[in-house]
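First the structure, which I've put down as structure tokens, then a few questions once you've had a look.
Note that one protein chain of the assembly has been removed; the remaining protein chains are unaltered in position.
By written order: A, B and C. Residues from 1 in each chain.
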Amino acid sequence: MALWDIDKIPFVGKEKGLQQGLGFHYYDADRVVAGKKMKDWLRFGVAWWHTFDQELVDPFGVGTAHRPWQGKYSDPMDEALAKVDYAFEFFTKLGAEYFCFHDRDIAPEGDTLRETNANLDKVVDRIEANMKSTGVKLLWNTSSLFTNPRFVAGAATSPYADIYAYSAGQLKHSLEIAKRLGAENYVFWGGREGYENLWNTQMKREQEHMARFFHMCHDYAKEIGLDAQFLIEPKAKEPTTHQYDFDAATAIAFLRGYDLIDIMKLNLEGNHANLAGHTYQHEIRTARDAGVLGSLDANQGDKLLGWDLDEFPTDLMETVSVMWEVLDEGQIGPHGGLNFDAKPRRSSFYAEDLFRSHIAGMDTYAAGLLVAAKLHEDKVIENLTADRYSSYDSGIGATIENGTATLASLEEYALDKPQAELIAATRSDHLECVKATLNNYMVEALAEA
Amino acid sequence: MALWDIDKIPFVGKEKGLQQGLGFHYYDADRVVAGKKMKDWLRFGVAWWHTFDQELVDPFGVGTAHRPWQGKYSDPMDEALAKVDYAFEFFTKLGAEYFCFHDRDIAPEGDTLRETNANLDKVVDRIEANMKSTGVKLLWNTSSLFTNPRFVAGAATSPYADIYAYSAGQLKHSLEIAKRLGAENYVFWGGREGYENLWNTQMKREQEHMARFFHMCHDYAKEIGLDAQFLIEPKAKEPTTHQYDFDAATAIAFLRGYDLIDIMKLNLEGNHANLAGHTYQHEIRTARDAGVLGSLDANQGDKLLGWDLDEFPTDLMETVSVMWEVLDEGQIGPHGGLNFDAKPRRSSFYAEDLFRSHIAGMDTYAAGLLVAAKLHEDKVIENLTADRYSSYDSGIGATIENGTATLASLEEYALDKPQAELIAATRSDHLECVKATLNNYMVEALAEA
Amino acid sequence: MALWDIDKIPFVGKEKGLQQGLGFHYYDADRVVAGKKMKDWLRFGVAWWHTFDQELVDPFGVGTAHRPWQGKYSDPMDEALAKVDYAFEFFTKLGAEYFCFHDRDIAPEGDTLRETNANLDKVVDRIEANMKSTGVKLLWNTSSLFTNPRFVAGAATSPYADIYAYSAGQLKHSLEIAKRLGAENYVFWGGREGYENLWNTQMKREQEHMARFFHMCHDYAKEIGLDAQFLIEPKAKEPTTHQYDFDAATAIAFLRGYDLIDIMKLNLEGNHANLAGHTYQHEIRTARDAGVLGSLDANQGDKLLGWDLDEFPTDLMETVSVMWEVLDEGQIGPHGGLNFDAKPRRSSFYAEDLFRSHIAGMDTYAAGLLVAAKLHEDKVIENLTADRYSSYDSGIGATIENGTATLASLEEYALDKPQAELIAATRSDHLECVKATLNNYMVEALAEA
Partner (left out) sequence: MALWDIDKIPFVGKEKGLQQGLGFHYYDADRVVAGKKMKDWLRFGVAWWHTFDQELVDPFGVGTAHRPWQGKYSDPMDEALAKVDYAFEFFTKLGAEYFCFHDRDIAPEGDTLRETNANLDKVVDRIEANMKSTGVKLLWNTSSLFTNPRFVAGAATSPYADIYAYSAGQLKHSLEIAKRLGAENYVFWGGREGYENLWNTQMKREQEHMARFFHMCHDYAKEIGLDAQFLIEPKAKEPTTHQYDFDAATAIAFLRGYDLIDIMKLNLEGNHANLAGHTYQHEIRTARDAGVLGSLDANQGDKLLGWDLDEFPTDLMETVSVMWEVLDEGQIGPHGGLNFDAKPRRSSFYAEDLFRSHIAGMDTYAAGLLVAAKLHEDKVIENLTADRYSSYDSGIGATIENGTATLASLEEYALDKPQAELIAATRSDHLECVKATLNNYMVEALAEA
């Protein structure tokens, strides 16, 4: 018997008028683009917390969401178990092959960690059964070390050793679940690993504790044979005034400083990029250049607002930029996917809107892939940049890249060049044409789609 | 003999690959869209200051621009006169029917206002002759009351009466030029009409002076028979810490407070909207609702940067939103147009890039018009909103709109409605579908273009 | 029997070392400053919602607050009634003579408005009794038209007439309570009166509905003889993407446009000022200049964070600026006070911290008053600005202010002035000295305190 009053979402192709039907316009899972199936480039994951737990509250209002399980269960464990079935039917009908969850999303806490773990295990049993029957896989799981008041001042960076110990214990079981469910990655989002105020914070000591925490987790993963890729998820702030994993570069500084760069990669997010003052493309490029691109969150922010909106992605040009980076990299990451860390707007509150909003997001990413693939196929960016930097391919430029140049050799080269010759060595980049080119590719690629 | 080594820019339609040619892909001046020619919806204007004076300096570097008149003239008046010819050939080859300028853009200052006016008149003679021979018209002119050091603390809001008097005298001649050249609008951008620091500022007194200034200008315009529409251009800040015309709403408060609302309308700008924390569409809607939409600047900012970039517009979705508002209004304003208050990037420095960047901007606006026209034709937004607000068309809603409702009558209506009924009165707005619809219209309309 | 395990907070004067005691260092209620008692300049109000309802949740975590009534009551009405007693003992021990509340802060909702009103009335009975016995007064009350999901798309600007009707009914009873409790002001914060997305919004229609709503409220207030000052509280955004009362100037434009300027004034807030891109002083000055300064919220934001923090005010220079404006105005507003729309940080979670944080805020405002009074007494700012604008007191400047000047008369005055003479008419404002002066006054006034 169907739990959701909705059929499996079909690919229907482009449609005219107001988008009200339940069908994909661009996302055609098995269509081959740039040598791989769309679904294999994109590896969409559904986020348990937004889709099955989020009631669309905001800081000024209680939840508006209508959800099919609401009011049906008096025992929270019954609801938790029932939601597993709702979830897997949702994944299947949507056609998403992956999902992601925090430990505390799926089961209620007990009074002790032991009791909580027992609750968790019951729900994990149900999840495991559903994974087997549906073939849906776990992109990553993670541990909520931020919701409970015990984490008021952090978990791995808490000033209170008991809380650190509890967090470590909680993490241990979360890794065990990762192993059991075959998680492809394991994510750490340090939502409270940062500070409210620097005056009462021993920042270095906290970061040393955090590094030690990651090393302990890595040791335990090895011990139990878990080979999920560890991922840090940077965010600049909110709820903290400053989160230690501010952005990709800050996380890389930390990983390099604490001998973690070979163990952990990054899970990046568009909305988080904006909160740090960056584009999503910038964060992805930064991670790629350091060899730590792990996985991606599919969402968007509003650059005029200063908080985390977790909107479903609908900005086509942003998804083009993301998917171009992915195509240039060859993959999102060794085991990466696109997790929808996104929720419908508070005013988009019907149960059906969970499908609609995922469709909008999946179509936007599929469209981004199509455009990026066309750009890539024509080597537009590759040729443009190869040409722009060509002076380093030979001559004086080559001596710079091959390490034979010195200040003295370069001074000698430059010492008597007149200003006009130097100006002539620079070239206009016609940036407005580059932007027009991207627009035209967007239209052309999608018109053909 | 041609001054620019470039032919008239043709409409070439869509092209594949890197956009390097000099042709329009969407802007087809005489094509009829939504009942008017493209050129009549858009009424593009070229900004003298960015195109003919701006050397692409920034606060950390001298100019990079290559311009054909550079180094040819030792006398600034000779260069000023020569640039008139470059300008009109540029307008003609680009196919822009309008231009805009500040008084100080076109002629150098002398030691006194009288000498400056004499310089100005010589250049205006040349402009007038070119206007006659080419048919290019003056969308608006304005007066630079911000560049010279005498305006260090403002012009109409200067604490120094001599500077106010000078500004008034300068403005008088600027209005006479508007009259002579048949300006369709006259713009006031109060770049220094605001404060650096509130502690040394009599804000109310300054605003009263500014209001008096506008009234004097209006009186003089009547006296000389100038019927150009007066326009205020809001900007939040930069160079001031706070500009008095912060945004559309602030300007409207001022106009209403000083009996200027029937005399002046607004010239809005996308980059300025962002600096105030708004979308461009928001500012346009605000002005429309107050009946003061006058004219528009065509540019864009970067929402992650905090200063005025004056980029050429290439964000398709933003131009769709602007042109949808224009179509819904029926026109930009009674005499409005789209002035390119935009400059190529500093790295896009060839003379030819002045054409390329205008083409990118004009195409982006033409594309925006095509998409908006299709949305408008299908009444997508009109139907969606008519339905959303339909409860006010009859019943209790109609009593609210027709003024017969009171708190008591509404209390009576609502007093015993159960929560469930009230919740049922609200409906999901499926916002993600609305955004997907806009994306699909963009692709569809441009694919057909 | 005392409900709070704390004595009445005494004035203890300045203390050395870490501030851990429970005493005022600057706030000495009956001390006369600038001709009035401190308590009469400041008129502190305690905010019910933050102090008695807020559990210190944030979007990523459940509440951390320890409160003495937690877990004592199973019936929400019992807890609501008990909290009244906690509240008045708190006011009395703190020495705050005013309080503020939303209708929904004090009593739980029933299934219908009628049932809700009945709950409300029972709590209002208890409040009324406490007001009589303690002498604590109601600075203002207001109505929560944003928390319940029925207000998902606004209240007075809801697209759904039933919700508008309900809101009107709810407001009616809230005004009746204002009357009954002798509220000195009545506040409207339109937390959801704005838009999530402009594409599905009839902005003008919504604003007309909102104006009509205010007029109905005013009519009803007259009908029942309520003479509380009506106040609008501007906020730029959050939870909305755009709130219609974005800032003081936007609210003034609205009040002027809908014939409400003589009926309503503004309740301003420092944190809201920052969200709109302004200083608090700017918002206060703007309201003063338009004659609509009504009342103030005492809190502060963090200018590097993009959401509403509602911190207790501890920024001394900001309170100096606020109190200087108040001294220059002669009062906060006709009936205004300083309402602590502020909550302790999430990490400051003991019950006692409610006292500590109010003490910090009251001391910071008392200190601001002391510094501002000294500045005012010495006419530092008055003299500085009188001198700066003195050129308008006679001569050509006077013709500008008295309305006899015209562009022609001013041109004649300025036409032959050489550049050097104009530059000499401007004077350096030595702004760094002004800032140093403010710092020195701060130290001097507080050292003497």
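By definition in this document, a contact is a pair of C-beta atoms (placed from the backbone, for glycine too) under 8 Å apart; a residue touches a chain by one contact, two chains touch by 3 or more.
Note that this is a predicted model, so its numbers are computed, not measured.
Of the options C:W189, C:F254, C:F349 or C:Y413, the residue whose C-beta touches the omitted chain is C:F349. In the complete complex, the hidden chain is touched by one of C:L42, C:A178 or C:L446, namely C:L446. Residue-wise, the contact with the chain that is not shown comes from B:D58, picked out of B:D58, B:D78 or B:D259. Contact with the undisplayed chain is limited, among A:A65, A:V152, A:L268 or A:A445, to A:V152.
Taking the whole complex into account, chain B touches the unshown chain at residues 58-64, 146-149, 151-153, 191-192, 196-197, 237-239, 241, 275, 302, 304-308, 345-347, 349.
Touching residues on chain C toward the chain that is not drawn are 14-20, 25, 274, 277-279, 303-304, 312, 314-317, 344-345, 347-350, 353, 356-357, 359-361, 363-364, 367, 378, 380, 383-384, 428-437, 439-440, 442-444, 446-447. Those residues of chain A that touch the chain absent from the view are 109, 111-114, 149-150, 152-153, 158-166, 168-173, 175, 196-205, 207-209, 212, 216-217, 219-220, 236-237, 242, 246-247, 249-250, 252-254, 256-257, 276-279, 281-282, 285-286, 288-290, 321, 381, 384-385, 388-389, 391-392, 395-397, 400-401, 403, 405-408, 410-419, 421-423, 425-427, 429, 431, 434, 438.
Quick note on the criterion: only the chains that are shown with their structure count from here on.
Rounded to whole angstrom units, the spacing between the C-alpha centres of chain B and chain C is 36. In chain B, the residues touching two or more other chains are 277-279, 384, 429, 431, 434.
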